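Shown here: the complex without one of its protein chains, the others still in place.
Each chain gets a letter, A, B and C, in the order it is written, and its residues are counted from 1.
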Amino acid sequence: MHRSETYTGTGECPASKPADSIGLDSPPGGLSEDQGFRISHLQVLDEFGQVDEQWEPDLSSEDLTRLYRAMVLARAVDDRMLKLQRQGRIGTFPLSVGQEAAACGPALAMTAKDWFVGSFRELGGRLMRGEPIENLLLYYNGYEEGNGFPGGDRMLPISVIIGAQTLHAVGIAHAMKLRGENDSAVVCFLGDGATSQGDFHEAMNFASVWQAPVVFICMNNQWAISVPREKQTHSRTLAQKAIAYDMPGVQVDGNDALATYSATKEALDRARAGGGPTFIEAVTYRMMMHTTADDPSRYQPAEQLEVWKKRDPLPRFRDYLTAKGIWSDEREAELEAETKQRIEDAVKAFESRTDFRPDAPFDHVFGTTHLGVEEQRAEFLGNLRKESSDA
Amino acid sequence: MHRSETYTGTGECPASKPADSIGLDSPPGGLSEDQGFRISHLQVLDEFGQVDEQWEPDLSSEDLTRLYRAMVLARAVDDRMLKLQRQGRIGTFPLSVGQEAAACGPALAMTAKDWFVGSFRELGGRLMRGEPIENLLLYYNGYEEGNGFPGGDRMLPISVIIGAQTLHAVGIAHAMKLRGENDSAVVCFLGDGATSQGDFHEAMNFASVWQAPVVFICMNNQWAISVPREKQTHSRTLAQKAIAYDMPGVQVDGNDALATYSATKEALDRARAGGGPTFIEAVTYRMMMHTTADDPSRYQPAEQLEVWKKRDPLPRFRDYLTAKGIWSDEREAELEAETKQRIEDAVKAFESRTDFRPDAPFDHVFGTTHLGVEEQRAEFLGNLRKESSDA
Amino acid sequence: MRRMNMVQAINLALDEEMGRDDRVIALGQDIGVNGGVFRVTDGLHTKYGEDRVIDTPLAESGILGTSIGMAIAGLRPVAEMQFSGFSYLMLGQLEGHAARFRGRTHGKFTVPLVVRMPYGGGVRALEHHSESHEATYAHIPGVKVVIPSTPSNARGLLIAAIRDPDPVVFMEPKCSYRAFREEVPEKEQGFEIGKAQVVKGGDDLTVITWGAMMRPTLRAIEEIQQHRKVSIELIDLLTISPMDGDTIAASVAKTGRCVVVQEAPKSFGPASEIIATINDKVLMHLEAPVRRVTGYDTTMPYFGRENDFMPNADRIRRAIEDTVDF
Partner (left out) sequence: MRRMNMVQAINLALDEEMGRDDRVIALGQDIGVNGGVFRVTDGLHTKYGEDRVIDTPLAESGILGTSIGMAIAGLRPVAEMQFSGFSYLMLGQLEGHAARFRGRTHGKFTVPLVVRMPYGGGVRALEHHSESHEATYAHIPGVKVVIPSTPSNARGLLIAAIRDPDPVVFMEPKCSYRAFREEVPEKEQGFEIGKAQVVKGGDDLTVITWGAMMRPTLRAIEEIQQHRKVSIELIDLLTISPMDGDTIAASVAKTGRCVVVQEAPKSFGPASEIIATINDKVLMHLEAPVRRVTGYDTTMPYFGRENDFMPNADRIRRAIEDTVDF
């Protein structure tokens, strides 16, 4: 009963009257209404793991397993990093617990030619795109060495300034279009808080004016640090922000990996076919603190967390896989052991790293050599030498 | 047949489902649509001056005459300033020809306690708020002296950086609310181009989150210098941008002074009553060059101008007044003479101004005295003296 | 007299001013219920309510732009940028509007707002959380830039900033937030914006610094004085702009030698302006080149390397000794 073929419901962008290209149009006489605006909603897997077969995507067991493994890995990495942080072995970092389906579903929908432009709470997605765990540990322990890895040619590094990455995504997407790379599109993640930034709006507008092949995935996790979603913006949904740009707007259950996959897949297909951008709101929840520096008990209603625990994306996906006969307790146990080992290996590799040239930041100030930079590098190294001899 | 009382059509903001205040909501199962989004349109006076009595506002002859006189004055000032600029007697300035109804209708709807926050193409509105013509001449001849005038306590000066003023308007509006000035609201003008700026989006979002008493009037004059409306943004209307913020969005015939008046009046009443902000798109046309430095023949289709000439806001309003028996050829002739005289007087006053202290810009660097500023003032005056003695 | 750290002292100043003047309001991201990510506004939300301590949407330009409007309309907004590293998003509003309304309206509309922002490195934070942008703000005519260095002067200067009729960028050295406590007098001492403070008189050399660099500088001076006799005058700039050139000039005229310590990248920073001021006013008194101890002209590295890149007591000490020995 796989009907992914017929799933095109979110793509249309109804026009009650055509755009007026030479500005001849003026409003009709009297008072009238234009009601031709809409968004769509999608949930495929409910919180009990029941699938709505009508909208079930046509995914192989391998793909479904890959998706589940990624979500499990992400959660385990988060868990381990939290411990490392508490032990002072890495610095501040943002957990993505609860948001695995919103990050991994879209990543599964991407091909190697698509670009992944993230913010900082898409751990599972980054891992699926090949980012080594060791890199994340390096990054969150304050080393630029954590940023690059061989092969990550179409994934931008973590973007800290809220909303800024949305413009980079649109630029990349437009470049793909200009260069005729019709098999490439961009997936861009952002938070609910990011929708308040001017850059987000400019990105949405440029994307729609250029009909750039980009899919925005807004992880509405209900919070921007301590600010709840309803103080962030007054609109009932975030998806409806797409209407301002005549862009398809879709609200999906962000804890349903099938919904995030399907909506992204459809949007990517449309984007690659020249159909322009899509905005997807993935309704999810930040189940842990904002970052390890945050204390949510200051602002978070406990009952809210309780409700969302029941909507955890992992158990429901496991139940779905189990019901399909793809998953079992043994496989779960195996995966657990394997995941643990993988993380241990990464932590070991990370903690044995010593190849941090102190002057590395001078290497990449410019792509050309400038005397002033080299003078400062020499001065810097001289200072380090003097300090260690002083000590 | 005055039914302005019943005119509340633009104010509702339908909610297909209520805002979810503790983030418990997730999308409904399966694929569904939310179609509960709309904008409204309003035209009261068509391009032949025919009034739609159902929506005709209840305005006195005095008010109607005031509105017409302001529009006529604005056009005459523009006309005269263009000549002065061509003669090198003032500098670059932006004409508002064709947009008089979009600027003056809203100004008529305001009280003295409302704030007028403009961009730079609301000449008629500024004149209605008491700005002396002499000031405009001073300003456009490069003298800060043109900025202030006694009494203009609730009108901000011209704002050149596109979109920036929208945030000031929201701040003022929120201050009115915080201070309990329930009889004050803000009218904020912006252009179609301004809707592309990040600041505009942030202003819309803050306004709606704060439910601030502000009415945005977007003068969609089809152009941002050479960039046509449809390259500025991909949406069919600008009014629908309000939907992103669950704010009432209204598209009015911007060349119909009754529609711009009525829509603003309703929005202001709602704002003062605590009903929050409104976004009004006034569809109009820039009938002249962007500024006197611009040459629209490089980009403007001639046939477009022809179409819009027929929609000129002035003749249609005069026809309406004439049909109502409020206006006549004699009154028109009188007004013409009076307007001419008023402008002549202002030009004379402006050209006889010599009281420009060269060091005035040092007066207002800070509100406190600082040695560095005074040292520089002395140096500046010393330099001027030396230069004139050298000459 | 109360012993408090800088976070508490800033909180006190906000509380005092909000209590004194109901036009004073605070706004920013997470400053309300959460009390700010550094807890600087802790308790104010409860005390003054959400109309006066406003959790805003996540938009720096929006925060500053609406603050400008509120200031024009008669309020006295104290806006917080969560980190100075995000503050360039509001530079257009600051330079284009906050700095200009007074001049643009010949004094009719003014913008008495304060924009507070934690700045600088040393707290092991993520990218964009450790910058020192004061030079950029100081280059804008019409804006005042103030950087306290201790709990007491933070409290006094913030009060002065809130009462000031002009826009003030108030940059808080976040690595000093909880680094130490000091006595903070019951009544505010009357710090004046635009005045540097001679923290310690001396005859042989002038050290000029501000904000977070005061602590390593004090340490460096202490170390030097443990092993040699040299009389060092220490100036805490406190106001970056408008800069107190007279205090600088008087000191350097006396000592003939000067070291400037700046956390920001070297080039085009405040140290350069200080050197230019010395050049303008007292060049002929100089017996040695002024030395700059500064950050390097690289992006602030991630925290794994930040300590190597920020000026430390050792570098400052050597610069002082080299200058004395020149």
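In this text, a contact is a pair of C-beta atoms (placed from the backbone, for glycine too) under 8 Å apart; a residue touches a chain by one contact, two chains touch by 3 or more.
These figures come from a predicted structure and were not determined experimentally.
Visitor: Given the contact rule set out at the top, which of the displayed chains would the hidden chain touch in the full complex?
Guide: A, B, C
Visitor: Of the residues listed, C:R104, C:R124, C:R155 or C:K174, which one is in contact with the missing chain?
Guide: C:R104
Visitor: Pick out which of C:R52, C:R155, C:K174 or C:R292 touches the chain that's been left out of the picture.
Guide: C:R292
Visitor: Among B:D78, B:D114 or B:E144, which one is in touch with the chain left out?
Guide: Residue touching the chain left out of view: B:E144.
Visitor: Please give every residue of subunit A in contact with the chain that is not shown.
Guide: 115, 144-145, 147-148, 152-153, 156-157, 161, 164, 166-176, 178-179, 198-199, 202-203, 205-206, 209, 360-361, 363-368, 370-373
Visitor: At which residues does subunit B meet the chain that is not included here?
Guide: On the subunit B side, contact with the omitted chain comes from 91-92, 139, 141-144, 160-163, 193-194, 196-198, 224-227, 231-233, 293-294, 298-299, 356, 358, 360-362, 365, 372-373, 376, 379-380, 383-384, 386-387, 390.
Visitor: Give me the subunit C residues in contact with the hidden chain, please.
Guide: Here the touching residues of subunit C are 85-86, 88-89, 91-92, 95-96, 99-100, 103-104, 127-128, 135-136, 138-139, 141-142, 241-243, 264-265, 267-273, 275-276, 279-280, 283-284, 286, 288-290, 292, 296-299.
In this section, only the chains that are shown with their structure count from here on.
Visitor: What whole-number Å value describes the gap between the mean CA coordinates of subunit A and subunit C?
Guide: Measuring from centre to centre gives 36 Å for this pair.
Visitor: When the C-alpha atoms of subunit A and subunit B are each averaged to a single point, how far apart are the two points in Å?
Guide: Distance between chain centres, rounded to whole Å: 41 Å.
Visitor: Multi-chain contacts only, two chains or more: what residues does subunit A have there?
Guide: Within subunit A, residues 196-198, 231-233 contact more than one other chain.
Visitor: Counting only residues that touch at least two other chains, what does the list for subunit C look like?
Guide: Residues 57, 59, 61-62 of subunit C touch two or more partner chains.
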